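Submitted below is the structure of interest, expressed as structure tokens.
With one protein chain removed, the remaining protein chains of the complex are shown where they sit.
This part shows chain A:
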Amino acid sequence: MKKKRRNKLIIEIVGILIALLWLSPFYLMLVNAFKTKSEIFSDVLGLPETWTFENFSQAFIDLNFVNSFMNSLFITVASVAIIILFSSMAGYALARNKSKLSAVIFMVFVAAMLIPFQSVMIPLISLFGQVDMLNPTGLIFMYLGFGTSLSIFLYHGAMAGIPVSLDEAATIDGANKWQIFWKIVFPMLKPISVTVMILNVIWIWNDYLLPSLVLGGENATIPLRMFFFFGQYTKQWHLALAGLTIAIIPVIIVYFIAQKHIIKGVTDGAVK
């Protein structure tokens, strides 16, 4: 018994050491963000001699952080809301309608997941450019197109757990399809909606390539602004690292508040 407990302790210590190793990139980013340029040059690994906040205030201004944060927030919230709204509707209709046509449409959505973004990127930008849709509205619509397949797939799977008898009972009570869906089915889909939301938020919030092709200047999201900012400050690591730290903080806060949901959502999304 004693030996077993000692083994447990050794495993735990090993685990903590690996976790510290895992965190070391963040440690290095953080401590060097507080240093001056010359101090980074002389000592990368240690704590700063004096903690300067100037890097942060300059990075905050140069990143135009309030503006880029609001842009990211708007694009993410709007896209994810629309994805949930329309994908849950489609998932419901496709699962309940047992016709051949419905099965074929479902297969089309699933098949679309095989097409990688880079295969449609060039014509997509060209076509949307021709109709003047390279703007936030166009971007949100694109996210619906790219995100809906997986979301419908997840909703379609979750519908199996919601008995048809509920629909039938509501129909007898005089409800139409629209009412049945929003008043009865959609509330019951809440767990899968959380999963769909988490997966799409992680993707859209962090996406760089698509917005870089669609958005410019005033509408730039955080990753986009980060790219320009970084290009401007190569070799000025004190500022670059302060900028990176600022960009990460909102994500870390959300993660610590909602980590249980996030980990569960990611698991469900991958395993199902």
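The rule is short, and it goes like this: contacts are C-beta pairs under 8 Å (C-beta built on N, C-alpha and C of every residue); 3 or more make two chains touch, one makes a residue touch a chain; residues count from 1.
Just so it is clear, contacts and distances are computed from a predicted model.
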Name of the absent chain as recorded in UniProt (options "Penicillin-binding protein 2", "RsbT co-antagonist protein RsbR", "2-oxoacid:ferredoxin oxidoreductase subunit beta" or "Sugar ABC transporter permease"): "Sugar ABC transporter permease"
Residue in contact with the excluded chain [from A:V77, A:A112 or A:I162]: A:A112
Missing-partner contacts on chain A, residue numbers: 8, 11-12, 14-16, 18-19, 22-23, 25-26, 28-29, 32, 40, 43-45, 86-87, 89-90, 92-94, 97, 102, 105, 108-109, 112-124, 126-127, 141-142, 144-146, 148-149, 152, 176-178, 181, 202, 205-209, 213, 223, 226-227, 230, 237, 240-241, 244, 247-248, 251-252, 255-256, 259, 262-263, 266-267, 270-271
